[in-house]
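Excluded from the complex is one protein chain; the other protein chains are retained at their positions.
Labels for the chains are A and B, by order of writing; each one numbers its residues from 1.
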Amino acid sequence: MFLEVSGIAKSFDGRPVLQDINFQLQHHKTLSVLGKSGCGKSTLLKIIAGLEQKDKGSILLNEKEISALPANERTIVYLFQEALLFPHLSIAGNLAFGLKVRKCSKAEISEKVDAILTQLELQSHANKMPHQLSGGQKQRVAFGRALILNPPLILLDEPFSSLDVETRTSMQELYKRIADEYKITALFVTHDLKEALIMGDEISYMEKGILKLYDSQEAFINDARTGVKQEIDFWNRL
Amino acid sequence: MKNRNHHILKIVLAILCIVPPCILLLMSFFEVWPFPQLLPDRFNAKAWGYIFQPENRVSTSIFTSLIIALSVACISALLGFFTSMVVAYHKYKKGLLLLTYLPFVLSPVIFAVCLKYYFIKMGLIGTLYGVILAQLIIAYPYATIVFTGFWNNRMLDFQKLALTLGATPGYIFSKLLVPMALPMMLVVFFQCFLISWFEYGLTLIIGFGKVETLTLKVFQYLGEANIFYAALSSSLLILPPIILLWINKKFIYNKTI
Partner (left out) sequence: MIVSRKYSISAQGILFLFTVLPLIGGFGYALLYSVGLTGVLKTGFTFNHWKQVFANGNILSSFGYSALIAFAAIIISVAMSMYTALKLHRFLEKDLLSYLIYIPLAFPGIVAAFFVFQLFTKSGIVSRVFYKIGLINDIQSFPDLVNDRYGIGIITAFTLLIFPFFVLLFTNIIKNERLEEYKLAASTLSATPAQVLWRVSLPLLLRRALPNILLYFIFIFGAFEVPLLLGRSNPEMVSVLAVRKLQRFDLLDLPQGYAVAVLYSLASLLVIYFLFKAKNRADEK
């Protein structure tokens, strides 16, 4: 098991947000977490990334406890809903940011940035500034900024929810392709039912601070809480 | 019909903006203005020649104003940036902000007379450093208030994101926060410069009349009923701000509270 999360609990001002989170994630797999707003999914991701402190529990990455590590040493990248491209850096500069932090050589940076630009089909935009790009393009750059570092774990917090339907679909396809190629290990959080089913190799549902992992897609579909049955009934009734 | 109204209003507004400085500048080129003539007499540049003679200390006053304003602007902008970061994310942010508002809002003159005793005790009365310190007391809070608006949730998210990309807090500060804050820093610099450049009452009291800034000169000539010299020094007073404000406009952030 690559990622093992056990017994995570978190309260804000006495109000419990995460109750007792337990799950495991295998190497090179993407786990979808479906949940409505306010169910605590962002908090969970932030705790794993080190951006929030947990009250209880443990997080094992590659069998090492990482809870005591500061966020910048965990090698876990967190992607926000908004692309958050650094406005004063060009697209190439944004992509190179993580590499510059690690003091990579100019040659290496240049090579990797070119490679990522090609992967994401953004070659012509390398020297543009973030405000010149569309929402979907910005998300691609944000994704590339994480990918270029080849992190052991990527956490995606509803990255496509602010995009229109077409862009969202193409981003989903892009992600699946790249996840396959780069053998990414990731947690993908979303409130969209279809997206959860498409993006994840494994799937889970979160409600009121409790996470339920499903063994198979059938189990997920059969659980009334996830809402799949309602969808199917809706289309059947029409 | 509506467009015609707009047009008239536009012209009126434009006139209101351009005419006053032009009148002032024009007045500096005359010597006498007997009633009831519409225009003053004796068009020449004598006033300009006279006023820049060393014994009139106008050039020195410009220099003094410049030194003070630049010092106040630099220090306020830097200190304001540093403190605002702590204020913005503080538990008692609202209370701290209220505190920061007070020195900026209260009348600088009244503040000056209340603090005069301390300045005398510290030996700073009538000195350049004293005036700079006094002006800092009103400009630095302003800088802090403006910068506090920079540290919003989005900025916090930027920092969090950068952390997960492996950057240390120090790296984030120098390579991210400072470059992103640069436009706002320029705006704050300009505005603190103006606060200092225009200050009269506080400078008069703490400077004890010995620290002669350009504003003091304007008042001096007004007191002597020499409207032509007063117009000249007024023109000098407003010229740098006009230039600065035009540059400022390029980096315009929300200038209000």
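In this text, a residue touches a chain if its C-beta (ideal position, glycine included) is under 8 Å from a C-beta of that chain, and two chains touch if they have at least 3 such contacts.
Worth saying up front: this structure is predicted, and the values here are computed from it rather than measured.
Asker: Considering the full assembly, with which of the depicted chains is the omitted chain in contact?
Answerer: By the stated touch criterion, the chain not on view contacts B.
Asker: Just name the one of B:14, B:45 or B:74 that touches the chain not displayed here.
Answerer: B:14
Asker: Could you please point out the chain B residues that touch the chain left off the display?
Answerer: Touch with the absent chain occurs at residues 5-6, 9-10, 13-14, 16-18, 20-21, 23-24, 27, 33, 35-38, 79, 82-83, 85-87, 89, 94, 96, 98-103, 105-111, 113-115, 117-118, 136-137, 140-141, 144, 151, 156, 159, 169, 172, 197-198, 200-201, 205, 215, 218-219, 222, 227, 230-231, 234, 237-238, 241-242, 245-246, 248-249, 254-257.
Simple rule for what comes next: only the chains that are shown with their structure count from here on.
Asker: State, to the nearest whole Å, the distance from the C-alpha centre of chain A to the C-alpha centre of chain B.
Answerer: Roughly 48 Å separates the two chain centres.
Asker: Quick one: in the complex, what on chain B touches chain A?
Answerer: 154, 157-158, 160-169, 171, 175-176, 179-180, 182
Asker: Sort out for me which residues of chain A touch chain B in the complex.
Answerer: Residue list for chain A touching chain B: 46, 49-51, 70-80, 82, 84, 86-88, 97-98, 100-102, 145-146, 149.
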